[in-house]
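Please read the structure below before turning to the comments.
Shown here: the complex without one of its protein chains, the others still in place.
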Amino acid sequence: MNSFGRLFKTQIFGESHGMGAGIVIDGCPAGIPITEETFEADLSRRRAGAKGTTPRKEADLPEIMSGVFEGKTTGAPITIFFRNMNTRSGDYANLVASPRPGHADYTGRVKYGGFNDYRGGGHFSARLTVGVVAAGVVAKQILKNVEITAKLTEAGGSTNIEHAVEKAMENLNSIGGIVECTVKGIPVGLGEPFWDSVESVLSHAVFAIPAIKGIEFGSGFQGSRMTGLENNDNIIDANGKTETNHAGGINGGITNGNDIVFRIAVKPTSSISIAQQTMNFEKGKVDELVIQGRHDACVALRVPPILEAITAITLTDLMLLEQKASRVYE
Amino acid sequence: MNSFGRLFKTQIFGESHGMGAGIVIDGCPAGIPITEETFEADLSRRRAGAKGTTPRKEADLPEIMSGVFEGKTTGAPITIFFRNMNTRSGDYANLVASPRPGHADYTGRVKYGGFNDYRGGGHFSARLTVGVVAAGVVAKQILKNVEITAKLTEAGGSTNIEHAVEKAMENLNSIGGIVECTVKGIPVGLGEPFWDSVESVLSHAVFAIPAIKGIEFGSGFQGSRMTGLENNDNIIDANGKTETNHAGGINGGITNGNDIVFRIAVKPTSSISIAQQTMNFEKGKVDELVIQGRHDACVALRVPPILEAITAITLTDLMLLEQKASRVYE
Amino acid sequence: MNSFGRLFKTQIFGESHGMGAGIVIDGCPAGIPITEETFEADLSRRRAGAKGTTPRKEADLPEIMSGVFEGKTTGAPITIFFRNMNTRSGDYANLVASPRPGHADYTGRVKYGGFNDYRGGGHFSARLTVGVVAAGVVAKQILKNVEITAKLTEAGGSTNIEHAVEKAMENLNSIGGIVECTVKGIPVGLGEPFWDSVESVLSHAVFAIPAIKGIEFGSGFQGSRMTGLENNDNIIDANGKTETNHAGGINGGITNGNDIVFRIAVKPTSSISIAQQTMNFEKGKVDELVIQGRHDACVALRVPPILEAITAITLTDLMLLEQKASRVYE
Partner (left out) sequence: MNSFGRLFKTQIFGESHGMGAGIVIDGCPAGIPITEETFEADLSRRRAGAKGTTPRKEADLPEIMSGVFEGKTTGAPITIFFRNMNTRSGDYANLVASPRPGHADYTGRVKYGGFNDYRGGGHFSARLTVGVVAAGVVAKQILKNVEITAKLTEAGGSTNIEHAVEKAMENLNSIGGIVECTVKGIPVGLGEPFWDSVESVLSHAVFAIPAIKGIEFGSGFQGSRMTGLENNDNIIDANGKTETNHAGGINGGITNGNDIVFRIAVKPTSSISIAQQTMNFEKGKVDELVIQGRHDACVALRVPPILEAITAITLTDLMLLEQKASRVYE
């Protein structure tokens, strides 16, 4: 379903080229100061604009539709909505017959019997992440002493990110990237031993972000090539501090008080301006497709604030579950 | 919590050195043939025994405690229990004071206020996966035309697995590995667009397996270094067959009918026989720890049947949700 | 939380005197025809207007904000919003100090640390049921061959409803009532044996309606005074038809194919114009309270369409769970 979380629950809705995109946050503690302005910093980080991101610009003005009274959350569900302003739906007309390689056009059509809104990816669009960023802003206020930082560490396989993006744009092609996230200030004891390990719930949430195809915690895939002696983290004080952090802050699925560290693989944007081959369902044969519309050459550039939001949402839920955050904000 | 799934729900319980380990399967269709013998093949694959796995041997005899009548599932919850036979709890006495590096000893103690069963990792032990394998056997019967295969593709960073394991054993050390899973015969349309993408739910389940620290779908991390043109999979027929499978069978979080392919990183076993440094809470200072007990030199050797089971459980749930599997077996 | 359902999930939001009230429906099958007009008939039944209901009039114009494309549901979450037009918040100013007897003023304040929106009951208001009615309209389209009818059978303890209401109005007092709901055309086999019996899930949903304080199925409380021989329903054909229907269509928590019949007790509206005694938290002592604002003399008059909607929502979920309704509408 389109909801996530057990105590801090987010329900997403909306479409890329419909009326807009939004989120309902259910279970948010009462008393958190929120105004439309609170969201601006993170929304502007997510917004397109840097070289290599789509020329479609959206103002992203949050409308708080419920759950806030006199500038503070009330404990009732908070609804935040972002109207779509800048849509050019005509761009997508030819995709009904010809599903784009790498997109949800084909899977969405089969799953929903052809009733899905195909314009701009519809409900599958990265447009939906605008609500997630808004929920992340609320979550961060609950995680007062926690610091979450995500950054793009490589793009197109290179650490010279700017250069890689420029080259992709020149070639009318696209590139992917790796984003690393570090969380400081998390208490020991979040997560649950079997099905709801911290890795389980974080990865569950992270793979909601369109274009993510991999995740690793701590030493991750590289750790699988190390020995136990190399990979184990010696515990060096009574608070559980470890000498190294190959576990990425998580042992047995439970936070150990050290930094949570994980990395995600962002695939190259599927929409590219180079002609591609795909099944044309109207003609009944494979044919050339040239994708119109406006696209990101490197969608990974926009992922860090979204990843921070997803992480904040997930950790807030774990903090409430473990009673490390309160139902009334103080 | 210790349960997973929405319509095919598994509730795990048990401890490494308690009475045993088990699972309750709730929501299983009625009419599936099940006897104690049905489980033997997969249990024996999981069981310790190959060179490099722990000398602790458990008979792993499944007791079907509920939900089966006259050799068939009834639609009521199925409980399967495995009694522990071969426990040497004395081995773990010194771990109360000295949490093992890389283990849940420290996190478990803090989370549960010191009341956790520390013997052999207690509820955090890989022993719990015996119930998961049993549930996987049931799930596979529901997934009649689906074929799930997991194999260890490298250990200790090498594809010469036998040699790598031997070397680790000689050194009293341990190694990790990479396990790849392929699923054939899955229909188009499983998974849900945002929070419950197929990657989300599969990774959620997979990170329940102890020692897993990474997962990637299709081209995964390598794909993040490719261009869009290279990574996109051209659709070449009306059933959605693609020329390549960099997406690992999943677009927009929804299965596209091609093979689901993913890889997981298994960390080197934390328990090694080499002396390590850790905080000694009794002495109040860092001290040397030598771990007693019987361990796997390469726990990844035992992961494939567990991973297949986890995958079968997850896909069964998705099949039931999408009404591609029936509530009464035919 | 403010959501209900497992496969057909409704997330409610909004306030009586805030921007409005709405609902997100997640898991709705694709292809269902929906326009703003579809909702009018049921909304007008719920709307105030008859003698004995509040003079506050709301236009109740549904805004479909997501999940519908070219007049049909897409399979993505459907959001329906109703803006509040006719609010007089000043009426509620004195209730901050003096919680109304029988209302959520006191409990809401304690639970949310004083941050709740108290105007008109805020999120506790019956205003929220407008979204429920809208969701019920969608649900009814999925339940094509099912007929749900609720009617007020008595008010103020009398079957002469009109007269009872008039008398209550004259006295500046209020009355309650009994509403009976009958469901025809439900297949055998909905519901689950233990925790999720049909009685369990229906009553769970029904007690979401403000002012409901009792529910009974079939012969209910009266049946507890009968003998087994009197109360048992003889089965008289191979489709499970019974001679009588004291079970209200449910045996062992599972529908038996006969009509589902249940009755609910609606308490008299708490807001009355007669002076009452309550704690005045400003003065620190019990004091007289005269409630301003516009109220229903008999809120039970408005319950039938809400109860039908709640029933439709619940049964749709059960039908999808049991695969008696499809994920794509045909």
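Letters are used for the chains, namely A, B and C, taken in the order the chains are written, and counting of residues starts over at 1 for each.
In this section, contacts are C-beta pairs under 8 Å (C-beta built on N, C-alpha and C of every residue); 3 or more make two chains touch, one makes a residue touch a chain.
Being a predicted model, the structure only gives us computed values, none of them experimental.
> List the neighbours, among the chains on screen, of the chain that has been left out.
Hidden chain, whole complex, touched shown chains: A, B, C.
> Mind listing the chain B residues that contact the chain we can't see here?
1-3, 9, 11-15, 18-22, 24, 26-27, 30-31, 64-67, 69, 72-79, 81, 111-113, 115-117, 122-123, 328
> Residues on chain A that touch the omitted chain in the whole complex?
Residues 6-7, 76, 193, 321-323, 326-327 of chain A touch the chain that is not shown.
> With the missing chain put back, which residues of chain C would touch it? List them for me.
1-4, 10, 12, 99, 101-104, 106-108, 110-111, 121, 123-124, 128, 154, 156-157, 168, 171, 173-178, 188-189, 192-197, 199-201, 203-208, 210, 212-221, 223-238, 240, 242-243, 246-248, 251-256, 265-272, 274, 276-279, 281, 284, 286, 300, 322
Here is the rule we go by: only the chains that are shown with their structure count from here on.
> At what distance in angstrom does the C-alpha mean of chain B lie from that of chain A?
About 26 Å separates the centre of chain A from that of chain B.
> Suppose each chain is reduced to the average of its Cα coordinates; what separation in Å results between chain A and chain C?
Here chain A and chain C have centroids separated by 36 Å.
> Just give me the whole-number Å value for how far the CA centre of chain B lies from that of chain C.
44
> For chain B, jot down the residues that touch at least 2 other chains.
193, 322 - these are the residues of chain B that touch more than one other chain.
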